[in-house]
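Pasting a structure below so you can have a look.
Apart from one protein chain that is not included, each protein chain of the complex appears where it belongs.
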Amino acid sequence: MKRLVERLGFWIQKIMEEFGEVLSFTASFGRWLFVPPFRWRQTMEQMEFIGIGSLPVIALTGLFTGMVFALQAHHSFRIFHAEALIGSTVGLALSREIGPVFTALMVTARAGSAMAAEIGSMKVTEQIDALESMAVSPIHYLVVPRVVAGLVMVPILYGFFLFIGVAGAYFVAVGLLGLPEAPFLSKLYYYVDMDDVIGGLMKSVFFGFLLTIISCHRGYRTSGGAQGVGLSTTRAVVISSVTVLVADYFLTSWILEFLPNF
Amino acid sequence: MTRYQESQRNIKIGVFTLIGICILVYSTIRVSDRNLSSKGTYTVSVVLTSATGLTRKTPVQIAGVQVGYIESLDLVDNRRARVGLRINKEVQLTEDVTAQVRTKGFLGETYIDLMPGRDENLIKPNGEITSVNPYTDLSELTSKLSAVTDDIKVVTESMKRNFVEGGNWDQIMSNFAQLSQKLNTSLSSVSNITQKIDEGKGTIGRLVNDEETIENINQAAKGLSETIGGVNRFQAEIGYHLEYLGNSQSVKNYVSLGLKPRPDKAFLLDFVVDPNPPDQRRLTTTDVTSGGVTTTVTTDQSVTIRNKFLISAQLAKTFRDVTIRGGIIESTGGVGVDYKRGPYGLSFSAFDFRSDYGERPHLKAFGQVNLTKNFYLLSGMDDFIAKNHERDWFVGAGFQVIDEDLKSLFGAARLK
Partner (left out) sequence: MIQLVNICKSFGEQAVLKGLNLEIPKGKVTVVLGQSGSGKSVLLKHMIGLLRPDSGEVVVDGTSLSTLSDHEIVPFRCRFGMLFQGAALFDSLNVFENVAFPLKEQRQLSSEEVRKIVEAKLAAVGLSGIEEKMPSELSGGMRKRVGLARAIALEPKIILYDEPTTGLDPIMTSSITQLISETQKRLKVTSVIISHDIESSFNIADKIALLHEGRILMEGSPEEVRQSKIPYVHNFINGISTGSEV
């Protein structure tokens, strides 16, 4: 029992330490964000990597999420003869929850891990020190472009996810299951609101920020060779994913408060 | 990276971002309420005694065509509901328009139906609809139905009491008389309702008399039972059989109910009417005082109750072809084992282990042949090690249905 309490205390201490570190890391990101020059080239590079690079995986997950969702919804809604609501159910779920969360998780797995690994290996091979020795802030040169790219690209990827997911649901419902097209679309347009999409966008902006800053921070704190880089990568993905899911709850309750129709 | 490659990349990012933004703008505009009407909307309100089942976005229809939706729901004077309706501008409502909350479909999807009047004057934006038709819906009928259900519950409860306590037949009969009177009134209200339904009054009436709806209900129910079946494979069996007892020349009736939460486990419940149960012995001691001398007289009474109600409640567990069961058998403790292979079955039960007067346990063994899935014949020995007259042989017949069969039995109603 005593050991259990000790372990618990240890974990809480770890979590608080990580939290505090990320906060101060965020603060230094904030300080460097508006320091000129803005590094367009690095930012564009990261936008290409996060945005265009993640599009195939986002398209694929979006498509199949929408398709399986339609299939499952049809299976359950058939009981109540409410097949017409498949479109709106998929639309609501994708726009409000699944879209932002899945997009963030996929980007974390693909780009967040790569960021942690890249910055981590730069750290252990002293490239970060080299940057500093040449009077270039690593935060300014490495972190700001990545976080800005995440802030811009994750919401756009969310848009693709949503569109492709609903298209997948449409394909399954109308194309494969032979449900009429008109109720699918009309209920979709009717029950999904502008606020749903805007709420989803707000979430994905936030998630984009969280996952990039956490992944960069983990990379930045890497120590101890190739093993350390591996560990950082794993922890970046785990911490980012968990944070996204936890933040999702609080964001949802917060958005519910401020968007009347969400 | 050359300048050319760099500009190529920037073009790629630009196109990507632009497409993404277009998708987002398209999505938000497509789903925004603006596309409900190109000419804009206006609001009117209506005060209802109950807004049960109404939510934001509930459709507002005229003659089945959607013309708007519910925008807000508020409480007025702490007792009634004020419902704000957003109506398309091209739809003009007269001042004597009547609003009614209606339900459609099996799930009771609600909507507000507006019936335009003949008045020349139009309701102004932010005006109020004053004429409201009462809320006729399922819930009214449902509450009547639930009263009936309560009566039935009372009936079954007292039936249970009688069966379990094994009260005598007269008492049961008199109870039944009372109960059936109750049932009569219940049934008359049921018949009232069904009459209404036949006439197509109320939502249920419309539902039942609408072929399409019936088809929908059937489909829905089918899916539901499939789902439930898929999840836990719960099975119920109802059966009846009789045994003609050769020696006593009487008939013993069994009504049985088996509940199988899983294929290898069952709860078996039998109601038995035994025409010739073993005698009940009773010792009475009476003090007889005669001429100052008190003598204690012990009387040994043997009581035979004809047509005694007995109950069996057993838990059973099946291992391949063998089922072991135990619990209450014919109102006493007992155990049994069944063997079943193909259409043939053998059963053995041992119960009533009382031996106050040197009685032997009640043993019963019989064989069974299933003629069809539902009908079977059986024959065997009852109480075959008893000392006295109760030793008997019997032949019998019975039927058994499982819930799947019930569905087909009930045909059109389809209690699936």
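Letters are used for the chains, namely A and B, taken in the order the chains are written, and counting of residues starts over at 1 for each.
As a working rule, a contact is a pair of C-beta atoms (placed from the backbone, for glycine too) under 8 Å apart; a residue touches a chain by one contact, two chains touch by 3 or more.
None of these values were measured; they are calculated from a predicted model.
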- Query: What are the shown chains that the omitted chain is in contact with?
  - Reply: A
- Consider the whole complex, including the chain that is not shown, and state which of A:Met16, A:Leu60, A:Ala130 or A:Ala226 touches that chain. A:Ala130
- Against the hidden chain, subunit A presents residues 121-122, 125-127, 129-130, 132-137
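Here, only the chains that are shown with their structure count from here on.
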- Note on the structure: Whole-angstrom distance, CA centroid of subunit A to CA centroid of subunit B, is 47
- Going by the contact rule at the top, pick out the subunit A residues touching subunit B in the complex. 41, 44-45, 47-48, 51-52, 55, 76, 78-82, 91, 95, 152, 155-160, 162-163, 188-194, 196-198, 201, 261
- Item | Interfacial residue positions of subunit B with respect to subunit A in the complex | 6, 9-10, 12-13, 16-17, 20-21, 23-24, 27-33, 35, 56-57, 105-107, 216, 219-220, 223-224, 227
